[in-house]
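Missing here: one protein chain of the complex. Every other protein chain is in place.
Order of writing sets the chain letters: A, B, C and D. Residues in each chain are counted from 1.
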Amino acid sequence: MPGKKKHFKSPKQKAFTSPGSLFYVGNEVTGPTNIKLIEYNKDSIEQKNIKTISELRQSPNDQKVFWLDVDGVHEPAVIEQVGKKFGLHPLMLEDILNTTQKPKIEFFEDENQIFVVVKAIKLDTVKWEADIEQASFVLGKDFLISFQEKDSLNVFDQIQERLYRENSRTRKNKADYLLYALLDLVVDNYYVILDQLGEKLEDLEDCVMNDPQTKYQQDLYRLKREMSVIRKCIAPLRDIISALIREESTIMDRTTNVFLRDVQDHVIQTIETLDSYREIAENIMSSYHALLSNRMNSVMKTLTVFTVIFMPLTFIAGIYGMNFDNMPELRWPNGYFYTLGFMVVLTIFLWFYFKWKKYI
Amino acid sequence: MPGKKKHFKSPKQKAFTSPGSLFYVGNEVTGPTNIKLIEYNKDSIEQKNIKTISELRQSPNDQKVFWLDVDGVHEPAVIEQVGKKFGLHPLMLEDILNTTQKPKIEFFEDENQIFVVVKAIKLDTVKWEADIEQASFVLGKDFLISFQEKDSLNVFDQIQERLYRENSRTRKNKADYLLYALLDLVVDNYYVILDQLGEKLEDLEDCVMNDPQTKYQQDLYRLKREMSVIRKCIAPLRDIISALIREESTIMDRTTNVFLRDVQDHVIQTIETLDSYREIAENIMSSYHALLSNRMNSVMKTLTVFTVIFMPLTFIAGIYGMNFDNMPELRWPNGYFYTLGFMVVLTIFLWFYFKWKKYI
Amino acid sequence: MPGKKKHFKSPKQKAFTSPGSLFYVGNEVTGPTNIKLIEYNKDSIEQKNIKTISELRQSPNDQKVFWLDVDGVHEPAVIEQVGKKFGLHPLMLEDILNTTQKPKIEFFEDENQIFVVVKAIKLDTVKWEADIEQASFVLGKDFLISFQEKDSLNVFDQIQERLYRENSRTRKNKADYLLYALLDLVVDNYYVILDQLGEKLEDLEDCVMNDPQTKYQQDLYRLKREMSVIRKCIAPLRDIISALIREESTIMDRTTNVFLRDVQDHVIQTIETLDSYREIAENIMSSYHALLSNRMNSVMKTLTVFTVIFMPLTFIAGIYGMNFDNMPELRWPNGYFYTLGFMVVLTIFLWFYFKWKKYI
Amino acid sequence: MPGKKKHFKSPKQKAFTSPGSLFYVGNEVTGPTNIKLIEYNKDSIEQKNIKTISELRQSPNDQKVFWLDVDGVHEPAVIEQVGKKFGLHPLMLEDILNTTQKPKIEFFEDENQIFVVVKAIKLDTVKWEADIEQASFVLGKDFLISFQEKDSLNVFDQIQERLYRENSRTRKNKADYLLYALLDLVVDNYYVILDQLGEKLEDLEDCVMNDPQTKYQQDLYRLKREMSVIRKCIAPLRDIISALIREESTIMDRTTNVFLRDVQDHVIQTIETLDSYREIAENIMSSYHALLSNRMNSVMKTLTVFTVIFMPLTFIAGIYGMNFDNMPELRWPNGYFYTLGFMVVLTIFLWFYFKWKKYI
Partner (left out) sequence: MPGKKKHFKSPKQKAFTSPGSLFYVGNEVTGPTNIKLIEYNKDSIEQKNIKTISELRQSPNDQKVFWLDVDGVHEPAVIEQVGKKFGLHPLMLEDILNTTQKPKIEFFEDENQIFVVVKAIKLDTVKWEADIEQASFVLGKDFLISFQEKDSLNVFDQIQERLYRENSRTRKNKADYLLYALLDLVVDNYYVILDQLGEKLEDLEDCVMNDPQTKYQQDLYRLKREMSVIRKCIAPLRDIISALIREESTIMDRTTNVFLRDVQDHVIQTIETLDSYREIAENIMSSYHALLSNRMNSVMKTLTVFTVIFMPLTFIAGIYGMNFDNMPELRWPNGYFYTLGFMVVLTIFLWFYFKWKKYI
């Protein structure tokens, strides 16, 4: 169960290697790396699958937007080739290969490249575990290289569809708009998770309110943990997009800013919703404890009322069960009935006493 | 019960559409969109109802303030027409249609327009649920367009009344003062909600202090949740108005600033009052728990005192209920009375012992 | 009981009036408004009572400091007359009349006036409720106008006495020093309240430590609430005085800054003391709960020890109270005494067992 | 017990006096004020005791560092004389006389003087109460005046010793280095207190872990309170020294900065250690509560196990103690032994049942 232990995983397992050494860090993956190339401008679009980097003849140029999509980051050799072809910094390659890297943005001014790492999240709604996948983007003048961990998340297919639609805004703009469109899709994905979490929380709230059981507490505990993991994946995006908006270089076009501000808004809303979910989870938890403690109180009251009523009765019965030779009451013809009568009166008295003390 | 689940609702339900696509996001609404146009200056005022945007001949000009009030945002087509007529940015239209948008301000510098989204709130004092409605404003040079979700909140009627009063300050000023007046009304509305919440809290406090019952806890829980929802609607206004005050453009007149600072003051007071209400709610909750725990303690003491007094008595009775052949005390003529006497003495002793130990 | 409900009171009760409309907001007050005028400089001082503003001939000039003290803000007409005479902004008048206004400073640059709102506090040491009164100051070039809610707080009398002393520092300085002197008196007043709160806290601590009773908890709860109300009145003064110190205009003299920094110091000390009082109150509360829980534990231990000792004894007595025909022990001549002996041994054993388990 | 009530003491007891009036605020002190003068430079050093300020002929000059040490601040007249002689600001004198003043730094630019107030702390390790004493320093061009509350803390003696050592760094430097040396001694003193607190905490932790008793809780409560008092004395030093480092004037020499940064480091370490002590105290407290609650649980389990085992047994004994004429079992020859046997079996069963349920 690798998913279960995810948040205990040390974030970097290749300690003690010299900086810039390329190792894959992440879950084991088999199968080849898929590389796709799309070149487009307002007038035309062309797509092809690449087997090896060496067969890649084209270079980015200012005629077309050049988008290279690398699907799979478990083969350091392939990543290194891409790195050499496009002049990527060794530390950048190290981060691409390290799938435990937290989301970040890095500006490589010498290379005139912007490097962005984000997390795509899917939620396993049976075990309620987040399935986190890393996506890295290198934005350069006229080109974008995207690295995905697996191809199980098809967020990129939609972009391709949009690109094939002529006159689409994506088609008419440059590589920076393409980066925006990809980030927007990643963020849109977060809304799906929020929906799932929201529904689960609502279910749990109803369950807890009706019948506070221990297992819901475990569910809440697990849900809170996953929400905390998810939050850590989403929160850094805020600063990443702010940095993109502030960036003034030849790579980023000023007209993309209004769109980035829109994604920014969505990210902030996502984080705020997660925070309010967390607050709701806390509230359900404390409601659960309050209900449990109320039930405990009612149990204790029952115990007390029964004990306090029956103890004196049993004591009286005990008295007249004694075997003294000289116990006058025992000889009274109606002694037994008088005693029963007294017991009834005592019980009624105690009952009303407890009613008055609000124990019952 | 759509209201009940409001805060679990995912804030954006149209994920995975390309940016700028226009969809209505919100509760289902039927009925047509009502559009009203008011043009006024110091000397004259004119009002008419608009059926379709195409019949709108007038354009904003610097002779008169041009106020278009769009009542209903559930018809994307209508909003799009308005957008085309006044050159509104597609992302702005997207936000107007999305009633789950959080309050925000956006400056569209190219279009020389300021876009403001706020929330008008009504409180259902039976179910204690906030009924939140979105209002958007587009302020341009010499014109203001306001978009309301429903017409159930009549905050705008008062402005119209004021406009018909000659020499009123609203009438003498420009569109930016009109925006201020509308924001002021929205904020004034918040005070009504604060009053209702304050009274409810006071009631709950009295109830809890007199007789701590489980149901008050549920009420407090619900109240806290709604207060948290309301706070999220109000809090962003602080930054929105700050931004308006700082804005230096041809749209905002410097003389409006002193009025905006006044609204700003009211917003801050609203937020602080809400925060102190939340604190009071927390205090009532903890008083409730303390009272409950005190009651529990008194129940436990009752149990203990009764048990500890009657256990020895019952034991003594049990002793003399044994059937041994040779039990000398049973043969004593006054054995029974000695035993009863001893029991009375023991009870008195234990009673004072507990008094001394402060159990009673 | 208006005092009791103070912190639930909505801060602004005149919602939905157009901005600048003058309404009195506060507790009902009767009686006329008292207006006093003092004009002074190093050489001379003159004082007179004013019936109506219209009879006020003098105007502020740079020969003398002109101090107008308005005692009572419940008559909007009077305040409006003062406003017209001295050219005060309508929003300023609105704030003067609104006694629920929070402390603030506002710079009216066009009018070259500084407007300050502060709170004078008295503490009802029987009900432990804060009695809060608003004081507003308008500082202009060569004049100061002070508005007090009631004349029950005589903080201003002292200033008058000081003014009549020749060579007093107040007399030798300008209107800005007079404002400082008034603020200093208001802040000095806070120390009296701190003293009262401190003594009450000390009393409560002693009481709780000696005998934790439910009523002390209620007292602490109330005290915490009042301290929170008081803190909200004092805290904004920090920023108000900072703003006065930073202000560079013709109204504020640079030499007054060193005195303002002194008041600033006192305000900060007041807030810190209040915060430490709140911390102490929290500590007393948690000590109370700890003591209660300790007592509960000792009650439970008593219950357990008694139950566990007497249950076996009663059971043994029950055994020999059975009526079987064939129970050999019952026929033993010393069976009864053996049984009693065994009971004593068992009791001693259990007693030491509990001693060892630290239950006793 | 003035020490005990220290943190409830109102910080300023001379409210309602005009600013600059000189009153002593603090514990009652008798005895005269001791004044010592030390003049030194690299080559020579001279010391004398001063009876009255009037006999002081020398004035600070740039030949020698002029250090006046005033021991006792309970005589306003003496402080006033010193103030006149050296041209100290009235508000500065007011602060020197007020021993409840919190630590602060004030730059008197007109007088070209720096005024620093710090607290020297001793810890009474019997009652665990902090004994706080105020020290004020006035640093001018070529002179330093130090004011101590009592002479019981001999921190200054060491400096004098160092001054008499020729070639000592203190001797070679100016008055600002002397101020640094005094501050360093005050801060060094804090380490002694930290040591004492650390040891006490360790003792308490051991005691609580071995045997959680109520009195340790009281000790922890008191310790936390004193640590909070001490922290308030130390924390402002951080900003005071920062301000000294940033200050660029003729009084402070740039070469002293590296030493001041060293003290700064120590102050920060002191505060952080205090904070970690507070955290440790919190942890011990919560461990105490956890241990107590564990013990309670074990008490409750004992109660439950005994009750649940003996209740059925006693009931069975009760059954056969009934006096019905027709109870066949009573007539069985081995009825008694069968019953005893059944009781044993039932007990064993219940015992293992509880073992399985982990109650025992």
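Just so it is clear, a contact is a pair of C-beta atoms (placed from the backbone, for glycine too) under 8 Å apart; a residue touches a chain by one contact, two chains touch by 3 or more.
All of these numbers come straight from a predicted model, not from anything done at the bench.
Engineer: Which of the chains on display does the removed chain touch in the whole complex?
Structural biologist: So, taking every chain into account, the missing one touches A, D.
Engineer: Considering the whole complex, which of D:S44, D:N297 or D:N334 touches the chain not shown?
Structural biologist: D:N297
Engineer: Any idea which of D:P76, D:P90 or D:P312 touches the chain not displayed?
Structural biologist: Final answer for the missing-chain contact: D:P312.
Engineer: I'm checking contacts with the chain that's been left out. Which of D:S249, D:S276 or D:N334 qualifies?
Structural biologist: In the complete complex, the chain left out is touched by residue D:S276.
Engineer: In the complete assembly, which of D:R162, D:R222 or D:R238 touches the absent chain?
Structural biologist: In the complete complex, the chain left out is touched by residue D:R162.
Engineer: List the subunit A residues touching the unshown chain?
Structural biologist: Contact residues on subunit A toward the absent chain are 5, 7-13, 15-16, 18-20, 89, 91, 94, 102, 104, 106, 108, 211, 214, 217, 221, 224-225, 228, 232, 289, 292, 295-296, 299-300, 302-303, 306-307, 310-311, 313-314, 317-318, 320-323, 327, 329-336, 339-340.
Engineer: Suppose we count only contacts with the excluded chain; which residues of subunit D make the list?
Structural biologist: 158, 162, 168-170, 181, 184-185, 188-189, 191-192, 194-195, 198-199, 201-202, 258-259, 261-262, 265-266, 268-270, 272-273, 276, 279-280, 283, 287, 290-291, 293-294, 297, 300-301, 303-304, 307-308, 311-312, 314-315, 318-319, 321-327, 358-359
In this section, only the chains that are shown with their structure count from here on.
Engineer: Going only through chains that touch each other, what is the minimum step count from subunit A to subunit D?
Structural biologist: Steps on the shortest route: 3.
Engineer: With touch defined as above, tell me whether subunit A and subunit B contact each other through largely the same residue numbers, more than half shared, or through different ones.
Structural biologist: different
Engineer: Could you grab the centroid distance between subunit A and subunit B? Build each centroid from C-alpha atoms only and quote it in angstrom.
Structural biologist: Taking the mean C-alpha position of each chain, the two centres sit 27 Å apart.
Engineer: Could you put a whole-Å number on the gap between the CA centroids of subunit A and subunit C?
Structural biologist: Those two chain centres are 43 Å apart.
Engineer: Specify, in ascending order, the residues of subunit C that touch 2 or more different other chains.
Structural biologist: 300, 303, 307, 311, 314, 318, 321-323, 327
Engineer: Could you draw the chains as nodes, link the ones that touch, and say if you get a line, ring, star, complete or other?
Structural biologist: line
Engineer: What is the complete set of touching chain pairs?
Structural biologist: Chain-chain contacts present: A-B, B-C, C-D.
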